[in-house]
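Dropping a structure here in structure tokens format, bear with me for questions.
The complex is shown incomplete by one protein chain, all other protein chains being positioned as in the whole.
Then we have chain A:
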Amino acid sequence: MFQDDPFLMPRNAASARLFSLSKESGRNAAKYIIKQFPQYFDKTFAEPNVPCLMPEILTPQIEGLSEEALKERIHLRRVKDSVDLFDRLVQAGTPVSLETTNSLLDLLCFYGDGESTPEKEEEKEDLEEPGVNASEQKAPKKQSQRGSQSFDSRWRENNNAERIFKIMPERNAHSYCTMIRGMVKHGASAKAYDMYIDLLNERHKADVHTFNALITAVPYLKERFLERWELAKVFLNHMAQQEVQPNLLTFNALLKTLRRCGGVGKSMSLLVIKEMEALDIEPSLATYDHLLFIFYKDVGSYPSGIISEVLDDVEKRSFTPQDPDDANFFATAMQACCDLKDIKLACRLNKAMEKGDNWKFLDVDRLNAYWSKFFSLLCMMEQIDVVLKWYKEMSPSVFYPTPKNILDLLQALDAANHLEVIPSVWEDMKQLGFNRRHDLLEELLSLMSREQHPHEIQLAFAKCAEDIKAAHEQTGREQAPLEWTGHALGSVAVLFSRAGRTQDAWNMIERLQQINRIPTDQVMNEFLDCAKQTNCPDEAIKLVKLAASLDLPSSQRLKSRTEKEFELSEKQKKTLESIKSDSDSSDSDSDSDSDRD
């Protein structure tokens, strides 16, 4: 997808998205230029010629008022021109054949009276949005392609399709069918149903695609679950009566409707599966996706063996796409495994995904979500060495960990008592761009500062703490400065103290005061230990003064500790004596203030 060079690969999700969008927009800009100025691209230098890079001839060649011209415009998918030409032909009295009218209706119903290529969008393209183009194929634009398909224009009242349908001198089954399909596609389900009744009244037979469309429209026609199922069954019975053989898409549409039928869905979906089996129609991934959704959508529903059986089937086959909903299967299945907290099922699913061409069903976004869930499950359920193995293999090449994944990883490390890995996790966090997230920083700092560790680890932790301090202090041009919290400051102070960096630790404690927080006992004890280690009695005295000025209950204890454990000179002893922990010693307070300055 990107420049195939380890240095140039994007390191986190944000830059990956930026790279892919910019690549896409560049490609679209080039296409736009070729389309707008084909006169500059008429020489073919390449031998053999590369037709896909040459400008396409999209202007209609045949002129004049004839059916041939109409057919050409329909073929080129010029909706407005076709409608205009048709109207002129009708006004001129030229008869238009039923077939041509039907293909015009097809065009209109498919595009719902909109244009096939949104002209205006292409003109004001900027770097942010890749163009959304319904009719241009080529390698799919993963983000924009989904957008173009889900955004369907709505069916306007008495639009061109309806108008032409009404003025047609004769209509056949195809006319009705294409109208029904168009209405369903663009959201006019009630009209589609009426049109279907008309079709029946005219004693025509609908085809399998029309029935599929009607079945998908059922949730919009009825509200109650049982009524929906009954209506779907009505359609199925009509299919059987009209001797229309159902295909895979029929059953998938049925299951999709059953997704919105609550409890009825659960019992009926199995019947549907058995029916498919009886007709020798092999289920596709979309079938299984609907099935899993029906059975596993409420978290906490009692477990059934459905997912295991589904995986049995999926494991054996390498699938080819047969339904646009096939792409959702792996994400739904992984979600179900995570809800059931079953790692074995998840591993089986992963193996099935890696078999044959099955990996192709996951596009970049879905892949990220899938792996993110899988990794969270692994962190929860597996031993730490397995987790770390997966982590090193899969991120960041296959997926980019989400903040939740990092949190789960930290918790897994904590549970397995492997906190020494934390500095390398921090490095990854910096690369992923999470070094300014409060929740992750808090978690990281509290894990590091909770207990004492061997010396090298402590030094590494102190380095991390320094990094975090730098992250808080940097004021980039666009970023607001990161706010310190009391807990974070305390943890950093503790970490510095444990590594013997007395001055840094003292700076942190002073910062605490600046944001009006009180250092905890742990912080102060650690600091005192550090001062003892590095033999800085002045710092210890500073701390005692601070504690006294804040009227902390532990100040007395700190004072006595300082007296006992440190070798103090006479001057220092006197200073220490003068510090009193009562509030009425205002003189010594003012003294200590001036001392500190």
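We adopt the following convention: contacts are C-beta pairs under 8 Å (C-beta built on N, C-alpha and C of every residue); 3 or more make two chains touch, one makes a residue touch a chain; residues count from 1.
Please note the rule applied: contacts and distances are computed from a predicted model.
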| item | value |
| --- | --- |
| Per UniProt record, name of the chain withheld from view ["Small ribosomal subunit protein mS31", "Phospholipid-transporting ATPase", "GPI-anchor transamidase" or "Cysteine dioxygenase"] | "Small ribosomal subunit protein mS31" |
| Candidates A:Ile164, A:Ala253 or A:Ile273 - the one touching the absent chain | A:Ile273 |
| Absent-chain contact - pick from A:Ser66, A:Thr94 or A:Asn237 | A:Asn237 |
| Among A:Ser22, A:Ser66 or A:Gln245, the residue in touch with the chain that has been omitted | A:Gln245 |
| Positions on chain A where the hidden chain makes contact | 1, 4, 20, 47-53, 77, 103, 106-107, 110, 137, 139-140, 142, 145, 149, 178, 181, 209, 226, 233, 236-237, 239-240, 243, 245-246, 263-264, 266-267, 270-275, 277-280, 302-306, 309-310, 313, 320-324, 326-327, 357, 360-364 |
